[in-house]
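Worksheet for the structure shown next.
Shown here: the complex without one of its protein chains, the others still in place.
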Amino acid sequence: MNDMSIMERAVTVNESKISAKKVQVYYGEKHAVKDVDIEILDKTVTAFIGPSGCGKSTFLRCINRMNDTIDICRVEGQITLDGDDIYDRRVDPVQLRAKVGMVFQKPNPFPKSIYDNVAYGPRIHGLVRNKVETDEIVEKSLRGAALWNEVKDRLHEPGTGLSGGQQQRLCIARAVATQPEVLLMDEPCSALDPIATSQVEELIDQLRSEFSVVIVTHSMQQAARVSQKTAFFHLGNLVEYGDTDDIFTRPRDPRTESYISGKIG
Amino acid sequence: MNDMSIMERAVTVNESKISAKKVQVYYGEKHAVKDVDIEILDKTVTAFIGPSGCGKSTFLRCINRMNDTIDICRVEGQITLDGDDIYDRRVDPVQLRAKVGMVFQKPNPFPKSIYDNVAYGPRIHGLVRNKVETDEIVEKSLRGAALWNEVKDRLHEPGTGLSGGQQQRLCIARAVATQPEVLLMDEPCSALDPIATSQVEELIDQLRSEFSVVIVTHSMQQAARVSQKTAFFHLGNLVEYGDTDDIFTRPRDPRTESYISGKIG
Amino acid sequence: MTDASLSGAAAPARRHGSLTQLDERTRRRNAAEKRFRAYGAGAIAIAIACLAILLFTILSNGLGAFRQTYLTLPVALDAQVLDPSGQRDLDAMKKVTTIGYSKVLEAALRQTLAQNAIPEEGLSKKDIGDLISKEAPAQLRNMVLADPALVGTSVDVSVLTNGRVDGFFKGRVTMASAEKDSNTSPAQLQLAQTLKEKGMLATKWNWAFLTNPDASDQRPEAAGVGIAILGSVYMMLVVLVLAVPIGVAASIYLEEFAPKNRLTDIIEVNIANLAAVPSIVFGILGLAAFINFAGLPQSAPIVGGLVLTLMTLPTIIISTRAALKAVPPSIRDAALGIGASKMQTIFHHVLPLALPGILTGTIIGLAQALGETAPLLLIGMVAFVKNFPSAPPEGLFDPASALPVQVYNWTQRADPAFFERASGAIIVLLVFLLCMNVLAIFLRRRFERRW
Amino acid sequence: MPAIWIALIILALAVVGYVLGVKRALSLAGGDSRRLHSRTTYYGWNVALFAAVPALLVLVLWLIAQPVMLERAMSGAIPEDMLSEGANRSLIIADVRNTANALSAAEQKGLLSAAELADPAGNADAIKAKLTDAGIRFASGATPQIFAAAEHYSASQSTGRKVITVLALLAAVAGLAFATMRIHPEFRARNVVETFIKGLLIACSSIAILTTVGIVLSMLFETGHFFQAYPWTDFFFGTTWSPKFGGGSQLGILPLIWGTLYISVIALAVSVPVGLFAAIYMSEYASSRVRSVVKPAIEMLAGIPTIVYGLFALITVGPMLRDYFAQPLGLGSSGSSVMTAGLVMGIMLIPFVSSLSDDIINAVPQSLRDGALGLGSTQSETVRKVVLPAALPGIVGAILLAASRAIGETMIVVMGAGAAAKMNLNPFEAMTTITVKIVSQLTGDTDFRAPETLVAFALGLTLFVITLALNIVALYVVRKYREQYE
Partner (left out) sequence: ASARDQIQVSGSSTVLPYATIAAEAFSENSDFPTPVVESGGSSAGLKKFCEGVGDNTIDIANSSRPIKDSEREACKAAGVADIMEVRIGYDGIVFASDIAGNSFAFTPADWFNALSAEVVKDGKVVKNTATKWNEIRAELPDQEILAFVPGTKHGTREVFEEKVIAAGCKEAGAADVFKKELGDDKAKEACMALRTDGKSVDIDGDYTETLARIGSAKNGIGVFGLSFYENNTDKLKVATMSGVTPSTETIASGDYPVSRPLFFYVKKAHIGQVPGLKEFAEFFVSDDIAGPTGPLAQYGLVSDPKLADTQKAVADEATMQ
């Protein structure tokens, strides 16, 4: 079943999209991310794996400066996007986030209709000029997130009235609709059934042809299926980063090895 | 790897703990759960599986009447716990919920310290008489939920400052601490890494010796590992219910078959 | 791997009873629950009961103000008295004062009595004239000056009766009280009763209460809340236009943008403290800042509105900030995460969710502003004003009164008839408040949701 | 051109600017709005703001400065001998202004002949007569000099108008051109607009600061006068409050502080539990129908004028407490008491606590309630242990607001608690508050230069400091116990 992804995880070396140097993150006293150096490639799916609480979400949120919203959070080090330091004073975090979209770990739909949830991003970014275009982008995004069939009759009901997995897919649709250059997804399939999961994975694979995708996942199989690069975090450290193939077959670090060998889920 | 659970899914037929008859649930117009008949056995782990949005959470919430809190939600039919109709006018939902505990799909820690989160249930139910007992139960529950090591130094920091997976385990610990007779767990491992998942599964297995556990999961492997009974839901219907072994090896309904054969995750 | 089994818990074991039989502890907790709920219901009952008592008193005292007793009689406009020069020259006719007109009215009433064969027993000429309100001569004079051709003819006019007579028909004045009352006598009331039986005197709906300006202490029957309503409307317009946007804007800045530092803390404490400043102090400020410094006119709704704006701002800011704070961060994250700017996040998502709280603050703030007298005392709005202000915006600079001022003034007046007027004005004020609330309540219900 | 017209033209220019901005941005992006940094409306707003704001500022500045400048100009036109009495200067100027207004009104009505218009000063008497006939009212003191000055005034006024018209419109056009030229696809129009809005927000917040400064300033000066006439030690530590007309007053603040605290505490003891329980009931138990009726009904309590409460206290509650509590308990026979005022004020304050708290409680996420209920809590446990702590900061804010009102209330205290300043523990005794004394000393009959009147300012300032201290404590407490959800 993993053949496809293994096949595609081919030789082409894409250029670096995001590069992090000596990134440290503190929550007050707590040192949550330690000294992380990483190059995230363009047109590539990168998976972040590691035990719960190891700093995956935290690091992910650094990449589009969502950590700015947490008062006690402090980021050090350098992260560049296409060579520009994103923590530079002149950088507009809003523009950054438009380029680097995010799906959060806990689904957080707006208390608006399903339609408005998805249409919001395109509207504020001026990606649509009229109702027809909006309808189109909403449908496309919801289809991409494998939600269209379930909600097409209730587009104008509140997004908060959806089931857990539906909300998760709605958030994916919402993020995809803004057409970011980099998409950060924090456990996007945690509440999805296998079929929905495979549809989302397919979406991720499609996105890869144009964008760069970073996905946090606890499912090693999923990481193996969708990603070309994998980063393994442990206790705030980036322990190992490399081709997904290598990580899962020839881990260099004993911690990586013990983590993936204890693999069950 | 599944040997243990397969072995234990033995012959003993436990008595029925919860029995549902012709349960219908509506959200306003929407018919979310249709005509569900099910017997949930004592000292048994029952898994609910099915595609996202099929009504698993909704049915689960019926069992401890959490649906009462949703204005537009209407429940018909009969559900009994130990022979008592839980929708009887004389039944006190509070006592019901003390017996039938719940872990929600979206982790919802209280904005209190980690310690107080766990101690909350035992305190209101009078399961503890003093600080020592509370400390004990808090530690035990957190250990059971495989969170103790990560939080033992920060018990008095807010539970909302934990990572997604940590919050999920905190909610498990919180539910376990109240020592319910039936524990309903809505995707308790969705945000957990494999190791934490296996620890929680172990916990579930232990609980089974005394209580009845219902777990909603998207991972067919997990269902196979931890449950003795499995119910497959589809579009609001309970399609098939039976021994986990049978469901996964000899599904009777074509829908079940196609769902589990499309299994990926 | 989990190191302890839960089954052997050291804690007291759980009783596994039937669902319908409550165990001791649950029963206790349920009793506590019932008590708690009863406290809540009781609290609401107390609040509603207080409201009911207050409303009942206000209504029973004040409804009378909306009805008034009028006397209709033919008046011969004697040319000799009203236009001695005979030229129908306005300037000459203006020389005849209301005193002259009151004599004409007195004569007309006596004549009417004579025609209807009603005896004047025991009543002096003055006593009879006193049945008619002191407002009537002015009314007649204006009528004549507007149309000098009337002089010499006889016209039917409907005039207000004296406040005591009016009170007699509303039950405020009785024969027994009139006995001791130096301003009326049982004989006068008896005469009024006779006139009523003859159909010349009637108590009817009184629009004038809503449209007339205030009247002096001798004419409770003519006093109305017209200018007070206008003044209050003008002031509320100013408050609404200034306090709500400024208050919400300030809250947004402080809650969402301001760096969390000492300065912000100072501002926060400062605003909370402003709420505790007695309203009269805002009057001191208004006098100093708006009248003496900025040179705005005395007694003007614009100044009143500005002072009330400053006074209401803390209320609106405090409640708006609380409402903004209550919006869960995940909503903000969601919007920021798809590249919405902070401004967009706030205006598109946070503000609509905070709206119910903002509206509550606005309602309470406006209610407070609408009923406030003390600060107006110092900027000259607690005043006797008889000329209507013009339409806004110029009218904002004309002298005007306000509803609470009218209430305050009237409760201080000696004639008990003003007490009824004061209660009537309170009714108007409450209706005013209710109208303002209706919109807010409607909006609040639209935007209220849980997440 | 009147200012309002100029303003309208500027606004029209802003609208034009908006359209231009949008058009230009689109054309530079080749018609594809997606190539722009911001949404097209932001480019429009950007131009509109640049066109309108500076021009309107110029206009407003002129409106403020013009009278001053005109006054200066007029001073030259008014003969020195008329101005010798400096005090009357402003009156003469007002007179000139009135005359000028009357003249222009007359001119518009075509009342005046050409000769009269050419030389109003020479024809002062004739013009006066005509104006009076036409019913145009102006002060009777107008002399030929005044007419001359009025003419000068009109002239400079119209010159000033012309200048400002040109200036303001120039500013608008310049702003428009500048902003339009600045547009290019990478131009961060949204940031510009948002910076502007942020500036506006900051300006709004600073009003609160300005108010405080204004309050302190407007009281500081007179407080200074007071302390020159009355020793501060007696004021702050005196235990007797008895102002006298003929001097020799004792103006100790302590009994007033005591009364203020006593009454406020009783009022809060009534309003906080009732309000809080009402809020809890409304948001947690009542159906939405009940809530939608009860909530606005309770809010009516905040809108009833305090005088009604005062009368209620005076006529109903006071005698009742006296007859059924104070006298049977041997606690005196005063018709007015701290208890009366506190109770009645408590009723008035219920909605402050209940409505604001209700909104805050309602905003606590349902998932928290679910969490607690799912563990088998009763609803009341959920409320007490989970919901209320999460809503604490907002609730404390509501209580503070109620306390603030209690401290600032006059009418209820005057009628309910009386006017006598006493320090007594008995809640059935008459006492009074600082605010009441501020009002009565300010509106009383004592000489306005005497310490008996000036003490009002000192009282106000002291109260300000006291409440400030209380608020700082409250902020600290809230910070300490706050539970942030999510």
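Brief remarks follow.
All chains are identified by letter, namely A, B, C and D, in their written order; residue positions are counted from 1 within each chain.
Everything below uses one rule, namely that a contact is a pair of C-beta atoms (placed from the backbone, for glycine too) under 8 Å apart; a residue touches a chain by one contact, two chains touch by 3 or more.
Treat the numbers as computed from the prediction; the structure is a model and nothing was measured.
Considering the whole complex, the residue from C:215, C:235 or C:343 that touches the absent chain is C:215. Remark: the omitted chain is touched by one listed residue; of D:115, D:315, D:329 or D:473 this is D:315.
Only one residue in the set D:113, D:242 or D:288 touches the chain that does not appear here, and it is D:242.
Touch with the chain that is not drawn comes from one residue among D:66, D:101, D:145 or D:366, which is D:101. Contact between subunit C and the unshown chain involves residues 94, 97-99, 134, 138, 141, 177-183, 215-219, 291-292, 295-299, 377-378, 380-387, 394, 397, 399, 409, 411-416, 419. The set of subunit D residues touching the chain not shown comprises 86-88, 90-91, 94-95, 97-98, 101, 137-141, 242-246, 248, 311, 314-315, 318-319, 332-336, 414-415, 418-420, 422, 429-430, 432, 436, 440-450, 452-453.
The working rule: only the chains that are shown with their structure count from here on.
Look at where the CA atoms of subunit B average out and do the same for subunit D: the two points lie 56 Å apart. Each chain gets a centre from the mean of its Cα atoms; for subunit B and subunit C, those two points are 59 Å apart. As a whole-number value, the distance joining the C-alpha centres of subunit A and subunit B reads 28 Å. Counting only residues that touch two or more partner chains, subunit C has 29-30, 33, 329-330, 341-342, 353, 451. Residue positions 94-96, 98-99, 106, 124-125, 198 of subunit B are each in touch with at least two other chains. Those residues of subunit B whose C-beta lies close enough to touch subunit C in the complex are 81-82, 84, 86, 88, 90-92, 94-96, 98-99, 122, 124-129, 133, 136-137, 140-141, 143-144, 146, 176, 179, 181, 198-199, 202-203, 206-207, 209-210. Against subunit D, in their complex, subunit A makes its touches with residues 92, 94-95, 124-127, 129. Interface residues of subunit B, counted against subunit D in their complex, comprise 64, 66, 69, 71, 94-99, 101-104, 106, 108-112, 120-121, 124-125, 158, 160, 171, 174-175, 178, 180.
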